[in-house]
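Before any comments, here is the structure.
As you look at this complex, bear in mind that one protein chain is not there, while each of the others sits in place.
Here is chain A:
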């Protein structure tokens, strides 16, 4: 710390004599430790799944695992490459993606809009709050036959099923988000003249965005479940859900796993994109 160094330790920091040099040296040591630790954790997070897949491969090939139910990952990969080559994979991935993006996207937009309005205008909340709260726990899949009855076995009922799912999740998250805004901030908005649309744009919407994004993450997961379930039903002859279901009936486990992996990837990529978007839109969150 201070200039007069302890006489018993004259060679401490002998290579770096000035304060500035010692600071740089200390920072370098600290950074090296930090980098090493980070590299180790990264390696660990990559190695674990690889080891598990290798283990699966090994157990399947040695018939420790029943290869009829757990075909070796290498065979699943080979099947995937074949399906991608002849276009079969794409004919199932594309409809699922569309149902998710159109149904879920519109559901999210409407859910957020309705949630913002309900969170702000009390009469609207009084009118629809209890109704939506009662409808929310209703399993959306249970409505699907009714939708089929009304719209027939077209794309529309599938998209509507996804739409309803995301709508309710987003409406509830958004209302909760508006409620969670610190009353001091609403008052600050009012005190500085934010009224009507300005209040929405500068106070209510940004204030509820954290809840909206956590709602979007939940909604993505639920929407993937619902789209798969809807495609399981006989009303669908396309989609990854159909691929999985049909492969079960034909007993083609490799194809089943391919469908499973792809739908898992879709969920993961959507969640990852949302995370990136959140960072972009909410730079003020730590």
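The working rule: contacts are C-beta pairs under 8 Å (C-beta built on N, C-alpha and C of every residue); 3 or more make two chains touch, one makes a residue touch a chain; residues count from 1.
Just so it is clear, contacts and distances are computed from a predicted model.
Undergrad: From the list "NADH-quinone oxidoreductase subunit N", "ABC transporter ATP-binding protein", "Electron transport complex protein RnfA" or "Pyruvate dehydrogenase E1 component alpha subunit", give the UniProt name belonging to the chain omitted from this structure.
TA: Answer from the record: the omitted chain is "ABC transporter ATP-binding protein".
Undergrad: For a quick check of understanding: of A:102, A:141, A:194 or A:274, which residue touches the chain that isn't displayed?
TA: A:194
Undergrad: Which one touches the absent chain: A:112, A:175 or A:209?
TA: Counting the whole complex, the residue in contact with the absent chain is A:209.
Undergrad: Going by the touch rule given at the top, which residues of chain A touch the chain that is not shown?
TA: Looking at chain A, the ones touching the missing chain are residues 182, 184-185, 187-194, 198, 202-203, 206-207, 209, 282-284, 286.
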